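One protein chain is absent from this view; the other protein chains keep their places.
Letters A and B mark the chains as written, and numbering starts fresh at 1 in each.
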Amino acid sequence: MTTVVRHRLFWPLAMLVSLLVGNLFFTPDFFAVEVRDGHFYGALFDILRQGAPLLLVALGMTLVIATGGIDLSVGAVVAISGALACQQISGLGDQGAVGGVLFAVALALLLCAGLGLWNGFLVGVVGIQPIIATLILMIAGRGVAQLITDGQIINVNSPPYKAIATGFLLAVPVPIIIAAALVAIVAVVTRRTAFGMLLESVGGNAGASRLAGIRSRRLIIIAYVACAVCAGVAGLMVSSTVSSADGNNAGLLIELDAILAVVIGGTSLLGGRFSIAGTVIGAILIKTLDTTVYTIGIPPEVTLLFKAVVVVILCLVQAPAFRARFTRRQPAEVARA
Amino acid sequence: MSETEPVLVMRGIGKRFPGVVALDGVDLRLFPGEVHALMGENGAGKSTLIKVLTGAYHHDQGDITLGGEQVAFAGPHQAQQAGISTVYQEINLCPNLSVAENVLIGRSPTRFGRIRWSAMRRRAEDLLARLHLSIDVGSDLGTHSIAVQQMVAIARALDVDAKVLVLDEPTSSLDASEVDQLFRVMRGLKDEGIAILFVTHFLDQVYEIADRMTVLRNGRLVGEFRTAELSQLDLVAAMIGKELAALEDIEEAPRREVAALERGTPIVSAETLGRTGAIAPFSLAIHKGEVVGLAGLLGSGRTEIARLLFGADRADQGRLRVDGAPVAFRGPQSAMRHRIAYCPENRRTDGLVEDLTVRENIILAMQAARGWARPVPRGRQDELVARYVKALDIRPADPELPVRNLSGGNQQKVLLARWLITEPKLMILDEPTRGIDVGAKAEIQRLVVELSDGGMAVLFISAELEEVLRLSHKVAVLRDRRLVAELENTDGLDTDRVMAAIASGGAA
Partner (left out) sequence: MMDLDTKVAPAPVTARVRRFVPRQKYLPVTATAVLISLMYGIGVVNYTGFSDTQIVLNIFIDNAFLLVVAVGMTFVILTGGIDLSVGAVVALTTMVVALLLENGWPPAVVLPVALLMGSTIGLGMGLMIHYFDVQPFIATLAGMFLARGLCYVISTDSIPIDDPFWVRVSNAQLWFGGWFISISVLVALAVVLIAAYVLAYTTFGRDVYAVGGDPQSARLMGLRVGRTRVAVYTISGLCSGLGGVLLSFYMSSGYGLHASGMELDAIAAVVIGGTLLTGGSGYVLGTVLGVLVLGLIQTIITFQGNLSSWWTKIFIGLFLFVFIVLQRVVTRRRR
């Protein structure tokens, strides 16, 4: 089994490595890590720091996709989270007050959890197709975010809030720490408990899971809530980076990048088996692509074109027709197992 | 007829999947105007052979000759055009389209590219009339019963100018009169010179309708026989390729001793329990160590009773008691808390999670009962799984293999293992022996006897009356979604009396 999993992650990993190595040609000191003011700097850290929001959204998305669902609303949730936090902070007497910022952050995440609950309710309890259930919030959520900001871009001047995206902890950028911590939490919760297996069971065969006594409703709701909270944290990072909230554009299209990251990581959109390691690789791959295009000096908008190429290549390489020549080797493996 | 040229010859057909040789040098000959049975255990390669024949799979070796010409089908469409029509066991029609469209789609009558709806309806009505079926052909297929849908599928196959008609277990969801009707149609087609390839698990049906048969075992050809020249016992021997001792053991075992059973407080008792539209209120008590058989035709409410007792559906009338105390199940997990287990009829859709491994599938119910936060320790998982893989002889004995790679019989055993590790007091088995090979069938029957001897109560549902009678202490008879009789399995009880009870509605 492990050989198969390794096999599944082989192509994304190979692509990531070749992209990173390719960067060396354009930026010879690409892999250099510099310590400045006791903080780590370098292209690799930049990729991870800038990629943290996408990684978080993709992380939550992995759980939802494992249930056989999909969450299109994460982009809107990113916007709502940042909007509410900034709106709260801008109303503070002292925007630098750590307590006030923490309250704003908690409130934003609570609202996101509520939005996740709504999605989970529509999918798990009402039984609406996930793509449609979350389409509702995807469309309406942008409106809600603009409602919160009253259609304006809210600027804040709050050092504690700014630290979420640009601070350092033990010389490491804070977003990387937050992302790593959440990845670790999700990995532990899914694989050290039975959560992951039951999720895969529900995603693999919902009817059979019910008859095996699994309360899929709860699992599905938890997955959507986790996804929305992850998106909420990502939203805080996005708005903290620029110290402002833009209800219209924050997190635009991030849902698609996140789904892409999950799929690149080898998790099927049909649900069932999922791979968190794969998602991490997928998200970093996408962000590396962004960075690469930027360093080569191509207009950033054209990144989309490269993403399309990556998707097509990965899909084709993983397509059965292409894989046929590799599977010849498989019978031997099966026989050995 | 036997000395005419065969219409279809498959010679030396080989087909391999990654890690598995599904077919190895299989031959098949079909003559015009014959009904030819394709026999074999599950996993013998019958469905693979049919899929090769109908163009759904491509074979790796061998060749196919149809009407004297060598053919190679790129897909079902080509096979159909060449005159090979197929009716599959699982109804392959579109429930969202009208009956008429389902009969004719792919060859709808058109004029200048415009579909002639009225002509289409008329033709569909004519075709269905040939099967003595009179329904509104404009209605959606999905609104009709499975049996009607099956007939529609056959009508569809008949419309093609078929030289070869493949019927892949068409009778598994039909009742006796519908089977008769189907056989009448088959005989008619036979007289028209069509070659019919017939796949079924019911031996009696083979001997009733088939002229010749081809027997497969483990992907290889055992032989081609005339039905008249092969006894049922020899056929079974050819199919399973080993001595029949295993089966005969059970066959000759004395009837279950009803007298030996001590009936105290029932483990589970239903009192006028019912669900509107599914099953009329019924009363039934199941005691410790007792096997209660449910007999009745398909659709008579057997599965509905099972689902009510397991909490899969909610009862809207009556009361259910477990160990004498009234309970209200809010879902399968409530039933599981009272240690009731349920192996559903349809393994693939309701039972197994094919993505998961054998180990995960076995552990699933136990884990579900504990909740996700309290995982079964891995050491204990491995120990439990190893024990049951060994006890039930699940093959291949690799718990980390995806369960989809197992054969039907082994999948059924995985499902049984899932529930056995939860140590249930009542085990509900819904058609546990359907569609699995004779050897596995005998093993499962023996297991039921062992479990009940060990004190477990079993509700045993099967379409085969012999099997029900052999295993049960008591037989509950169902008819038209109503429990009509409860018969103690004493010496006087035989299949005739059970059938009489079904037929008369309980006055046996």
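Note that in this section a contact is a pair of C-beta atoms (placed from the backbone, for glycine too) under 8 Å apart; a residue touches a chain by one contact, two chains touch by 3 or more.
Model, not experiment: these values are computed from the prediction.
Enquirer: Among B:Gly113, B:Pro377, B:Gly454 or B:Gly492, which residue is in touch with the absent chain?
Expert: Reading the full complex, the residue touching the unseen chain is B:Gly113.
Enquirer: Have a look at B:Gly62, B:Pro76 or B:Pro396 and name the one touching the chain we're not showing.
Expert: Here the residue in touch with the unshown chain is B:Pro76.
Enquirer: Looking beyond the chains shown, say which of A:Arg49, A:Lys162, A:Arg210 or A:Arg273 touches the absent one.
Expert: A:Arg210
Enquirer: Applying the definition given at the start, please give the residues of chain A touching the unseen chain.
Expert: 68, 70, 123, 126-133, 135-144, 146-147, 150-151, 206-207, 210, 216, 247, 256, 259-260, 263, 269-270, 299, 301-309, 311-312, 315-316, 319-322
Enquirer: Can you list, in ascending order, the chain B residues touching the missing chain?
Expert: These residues of chain B touch the chain that is not shown: 56, 75-77, 80-81, 86, 88, 91-97, 101-102, 105-106, 108, 110, 113-115, 135-136, 139-140, 142-148, 156, 277-278, 299, 303-304, 307, 312-313, 481.
Everything that follows uses one rule, which is that only the chains that are shown with their structure count from here on.
Enquirer: Distance between chain A and chain B based on Cα centroids, please, to the nearest Å.
Expert: 44
Enquirer: Under the definition above, what is the set of chain A residues touching chain B in their complex?
Expert: Going through chain A, the ones touching chain B are 1, 192-195, 197-198, 200-201, 203-205, 207-215, 219, 272-273, 327, 330-331, 334-335, 337.
Enquirer: Looking at the complex, which residues from chain B come into contact with chain A?
Expert: Answer in residue numbers: 18-19, 310, 312, 331-333, 336, 342, 344, 349-357, 360, 364-365, 367-376, 398, 400-401, 418.
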